[in-house]
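Before I ask anything, let me first share the structure, which is written out below as structure tokens.
So, chain A:
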Amino acid sequence: MKRFAKISVAVALVATVGLAKEVKIGVVLPMTGPLAAFGQTSKGGLDIAYEQNHKLKNGDTIKLEILDDRGDKVEAATATKRLIDKNKVTVILGEVASGNSMAMAPIAEKSKTPMITHASTNPRVTKGKKFVTRACFIDPFQGAIGAKYALDNGYKTAVVVVDAKQDYSVGLAKAFKKAYKNGGGKVVGTVLINSGDKDFNAQVSTIKAKNPDIIAFTGYYPEAALMARQARAVGVKAPFIGADGVGFPELVKIGGEAVEGFMYSDHFNEKAASSDVAKAYIEAFHKKYNKPADSMGALAADAYNMILAAMNKCIDEGKAPTDKICVNTNLRNTKNFQGVTGVISIDKNGNAVKSGVVNEVKNGKFVYKTTVNP
Partner candidate 1 sequence: MDFSTFMQQMVNGISLGSMYALIAIGYTMVYGVLRLINFAHGDIMMVGAFVAYLANSAGVPFEISVVIAILAAMLTGILTDKIAYKPLRDAPKISLLITAIGISFFLENLFNVLFGGVPRAFAAPEYLTKILHLGSIVIPVTVIIVPVVTGLLLGITLLILNKTKYGMAIRSLAFDIPTVKLMGINADFIIMLVFAMGSALAAIGGIFYAISYPSIDPLMGILVGLKAFAAAVVGGIGSVTGAVLGGFILGFTEIVVVAFMPELGGYKDAFAFVFLILVLLFRPTGIMGQDLERSRF
Partner candidate 2 sequence: MILELKNITMRFGGVTAIDNLSFGVKTGEIYGLIGPNGAGKTTLFNIVTRNYTQTEGEVIFNHEEISDLKPDMIVQRGIARTFQNIRLFKSMSVLENVLIGFHNQANYTYFESMFRLPRHFLFERKLKKEAMEMLERFGLVEFAEVNATSLSYGNQRKVEIARALATNPKLLLLDEPAAGMNPNETEDLSEIIRRIKDEFGLTILLIEHDMKFVNNMCDKVLVLDYGEEIFEGKPSDAIVNEKVIEAYLGDFKHA
């Protein structure tokens, strides 16, 4: 009887190798629209990881189905439904903006399709969801990094700028305020903006009136650059501190020297990466794009590799890599996964516990300052 079992496993292996199936991963990214820079840089990192490896243990090849949601949450929801129902993908990778991910999460959960977001830091994306995991840290941690760094450097009073249109910004602002108050800082004001706005005269004059030591900007880079410009133009001297939504070359291009000294927390910085996985990725990145590797690309690569690792584990357990339940379970149980952005392990609510960095804009360049561990 044993012989027969061995033969059938061999046959199964041969059979699967023979007709190496395609395993589809659905990817939803904002390739156009206000958040286009996030989408395009994420795809850059994903392409590197795909070139490095797109074969599973059993010979199946990975196929990426990438859809653009124009940075709009309804389009993100529709794209997710299309990927699951029409393209029959096994896993959904994406999205960047927390608002969009929160529109996608219920759809993935309802159809029991594992979904991993590589960059949405708002805790409510994975809250109460068994099929949604995350490859990046969450806002309470990132808010704490920014608050601690500001207080350590003697900025006692702060005005918090919130982008009322982005869940990411609202969540981050709440976390920053909590950590800043606990650390002894004083929030002297909150100012609302809407992403897509260009004129911040009103907000800037309110900040000038409050005259804080530091301005905590929790939105994305297009508005950050414009506000910095208009603040400097009105004579506001206080430095800005932001988060991963700000760390993009366009910040300097649009902001000019108004963004000099702009501090921000982030997932990854080339200089701080030590592991050989990271080094291989950075080297491949420089060869392909000859510009410094950014955090969005690195996170996307990590998420992609975590999916492959989970699928390979399913194959070891004798299940098919397209078995959504198995892939999801393995994804949720990822422990000490050596990724480009550091060691990643997923806790019980599907969030990643990992370290973060703080960078600063110094004459037009993003300079690494320090690393903060969970």
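Just so we're on the same page, a residue touches a chain if its C-beta (ideal position, glycine included) is under 8 Å from a C-beta of that chain, and two chains touch if they have at least 3 such contacts; residues count from 1.
Selection rule, in plain terms: all candidates are chains of the complex that A comes from, given by their letters.
Remember, predicted model here, so these are calculated numbers, not experimental data.
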item	value
Candidate number, among 1 or 2, whose chain touches chain A in this complex	1
Candidate 1 partner contacts - residues on chain A that touch it in the complex	31-34, 36-37, 40, 70, 164, 191-192, 194, 198-199, 201-203, 205-206, 208-209, 222, 225-226, 229, 232-235, 250, 253-254, 256
